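Only one protein chain is missing from this complex, and each of the others stays in its spot.
Moving on, here comes chain A:
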Amino acid sequence: MSANLRLTRPLTLSLTLTGPPMRYSVFSLLAQTLKGHKGWQPTWRDAVPKPEYDVLVIGGGGHGLATAYYLASRHGIRNVAVIEKGFIGSGNVGRNTTIIRSNYLLPGNTPFYELSMKLWEGLEQDLNYNAMVSQRGVLNLYHSDAQRDAYARRGNAMRLAGVDAELLDREQVRAMVPFLDYENGRFPIQGGLLQKRGGSARHDAVAWGYAHAGDRNGVDIVQNCEVTAISMENGRAVGVETTRGPIRAKKVALAVAGNSSRVAAMAGLRLPIESHVLQAFVSEGVKPLIDTVVTYGAGHFYVSQSDKGGLVFGGDIDGYNSYAQRGNLPVIEDVMESAMALWPGVGRIRMLRHWGGIMDMSMDGSPIIDHTPVAGLYLNAGWCYGGFKATPASGFCFAHLIARDEPHPVAAAYRLDRFATGRVIDEKGVGAQPNLH
């Protein structure tokens, strides 16, 4: 080994692109196959920040990248940057359990999540990127007469809003997923509410796809660029100070769920949000076991299987304020107990890993897409633990708000002032207690 090997200058990766990143197709794949896959270019440019932009999106997660893409592709605003403190996709877009669905009850929510589902359905063609969207169905189990009635009501509300929903009895559920514990002494499975169009997507590829498509539309993606202050002139947000220098912008948009309170505080705002940690889990890879998404009705637990073979589990948030991106053991125990109660056979499989992400838990369990009291500053926040499925519609509606200065019709209820006016959207009906949503 050579002990005196030193770099004489910082190691930097410089990439010279002759044009925008390539378009992916079966022909580009064939051409690259013949060339030994040596001609692939980066999926997006790692941009250096310009001094000024028309719109500056803070947060290079799914929602921020989607916002920038829709600003450029739908509203013709191409002088846009997304700035991210780490690398894109390092936050919650890569930490969730990848479920997509639109099975919401309340009028403020249903049309929004249905728009998101429709955008998911055309996402890969729109972005020219394989996000592995899989409409394998989402099945919510019920275990009592009262819960069946509640799910029937939810299903009817969904169908009235044009969303697909089917109420299944026990035998219909058994035909789909025969291996569950139907005769469980305490919580026997009585049936389920099925949304066939629901399913899952590959979460990293959603971030990469929006980055790819945004970049092709001229969006600058600036990584390792943390905001340290929001620049104000005459009460108006005019840009940001960052670890890579100041950047001016005509409009500044926050898409930093998990850290919304911290960034909004830079503009003097206090939000109706607490940050909480949510854990997720994946087992060792196994052969195909479950070809849909099942949620347990007698506890907070759900399971699906990734294309790599791992069973993906989710459950409750830990329940206390946290920015730690890691949780504690009681929730792990609770999730595994629910897994064993629903599906005893899963006990033969080993848990591989678990991780945590930081959620913006809002005071009514619903998100915020709105202007702020600060002119030029727009807010996309409060996604609780349901932000992934919302990614396309969140970006679509936030871009609409930023470009036109009026809310998109399906996101018009997601106002910041709804807490003061009493127009809260509380799906669970638990009140202003974020750790219960």
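Basically, a residue touches a chain if its C-beta (ideal position, glycine included) is under 8 Å from a C-beta of that chain, and two chains touch if they have at least 3 such contacts; residues count from 1.
Following the convention adopted for this analysis, contacts and distances are computed from a predicted model.
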Problem - Name per UniProt, for the chain absent here [options: "ATP-binding cassette domain-containing protein", "Branched-chain amino acid ABC transporter permease", "Sarcosine oxidase subunit delta" or "Response regulator"] - result: "Sarcosine oxidase subunit delta"
Fill in the blank from the handout: Filtering A:186, A:270 or A:308 for touch with the omitted chain leaves A:270
Handout entry: Absent-chain contact - pick from A:87, A:355 or A:419
Key = A:419
Problem - Touch list for chain A against the chain that is not drawn - result: 259, 261-262, 265, 270-275, 319-324, 328, 330, 363, 419-420, 432-435
